[in-house]
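Please find one structure pasted underneath; my questions will follow.
Here the complex is missing a single protein chain, while all its other protein chains stay put.
A, B and C are the chain letters, set down in written order, and residue numbers restart from 1 in every chain.
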Amino acid sequence: MRDEREWGQFHSAENLAKSVAIEAGELLECFQWGGEADGSRVASELADVLTYCILLADRVGVDLDDIVMDKLAVTREKYPVGRAKGRSTKYDEL
Amino acid sequence: MRDEREWGQFHSAENLAKSVAIEAGELLECFQWGGEADGSRVASELADVLTYCILLADRVGVDLDDIVMDKLAVTREKYPVGRAKGRSTKYDEL
Amino acid sequence: MRDEREWGQFHSAENLAKSVAIEAGELLECFQWGGEADGSRVASELADVLTYCILLADRVGVDLDDIVMDKLAVTREKYPVGRAKGRSTKYDEL
Partner (left out) sequence: MRDEREWGQFHSAENLAKSVAIEAGELLECFQWGGEADGSRVASELADVLTYCILLADRVGVDLDDIVMDKLAVTREKYPVGRAKGRSTKYDEL
C-alpha cells in the first residue's frame, strides 16, 4: 500500500520513530483521565502504533518476531522468577 | 513469562498503554539529535514498544494481526491512490 | 548556557519537539505502574520537559507566558462552567 502511494519517501527511520511516539500518545489519550477506556478506540489506536512499528522494522531491516523473542530472552535473565515474582521493581534495584 | 513472575497484577490496560508511550519515547531518543541511529539500539527499543503492544492486545482481547489488517483497509479507503500519491497530507485535507 | 557549549546547532525546532516528547516519556515513567511516585524524581523529570519547552519557545520566537494565557482564554470559552463543571468530557462532546 505504501508503495502504491509513493509514501516511502516520507518514511525515514526517524519519521517513523516520531510516528510511533505520536500514535503512542493517542493510545494513551484513551486512558487520560482514568483506567476505563472504549475497547474499539483502544484497538484502533493500538493498530496505528503497530503499523508504524512494522514500517520501522521494515525500514531498518529487522524481523519483528525475532527482536521480540530476543528481548524476551534478555528480560527472562534480568528478572529471575525467584527475585522478581510479584514485584514491579526495576532489574537494577532487585 | 509474565504469569511465572505474577506480573499480571501490574498489567492493567492503562499501565500497559503508559508503558507503550514510555518505550516509544526511548525509541525516539535514538533519533533525538538527528536521523542517524545505531541499528541495534533501534531494534532493542522497538522490541520494547512491541512487547507492551502485545501485552496490551492480550489484555484487551484483540488479535494484533486482525486490528492491523482492519486499519489497513480503512486507511486504503481514506487515502485513495489517485489523490494521496506522493503526498503526506492528512486525509481530511486531501 | 546553550550558547557557551555551542549547542544551538542541534536545537532545531524539530529536535527540541522530539526532546520534549522524550522527556515527557521519562516523566511518565515515574507513574508507570501506578499513581505513587517519588516527588523529587517527578520534579527532576518535569524540569527536563520544561527546559526543552523553554528552548523550543525561544527557537520559534514565542513568549511562554503569552501562549499559555492565550490558550487559557480559548479553553475558558470551549468549556463554559455551566456545562463542564465536574466533567472530563471533551469540548466537542459536551
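Annotations for the structure displayed:
Methods note: a contact is a pair of C-beta atoms (placed from the backbone, for glycine too) under 8 Å apart; a residue touches a chain by one contact, two chains touch by 3 or more.
What you are looking at is a predicted structure, and each value in this text was computed from that prediction instead of being measured.
For the chain excluded from display, the touched partners among the shown chains of the whole complex are A, B, C. Taking the complete complex into account, residues 10, 15, 18-19, 21-26, 28-29, 31-34 of chain A touch the chain not shown. Interface with the hidden chain, as seen from chain C, comprises residues 1, 4-7, 9-10, 12-14, 17-18, 20-21, 23-25, 27-28, 30-31, 34-35, 37, 39, 42-44, 46-51, 53-54, 56-57, 60-62, 64, 67-68, 70-72, 75-76, 79, 81, 84-86, 88. By the touch definition given at the top, chain B reaches the unshown chain through residues 18, 21, 25, 32-33, 88.
Methods note: only the chains that are shown with their structure count from here on.
The touch graph of the protein chains shown is complete.
These two copies of the sequence, chain A and chain C, are related by a rotation of 180 degrees on CA atoms, to the nearest 5. Shared interface positions of chain C, defined as residues touching 2 or more other chains, are 18, 21, 25, 32-33.
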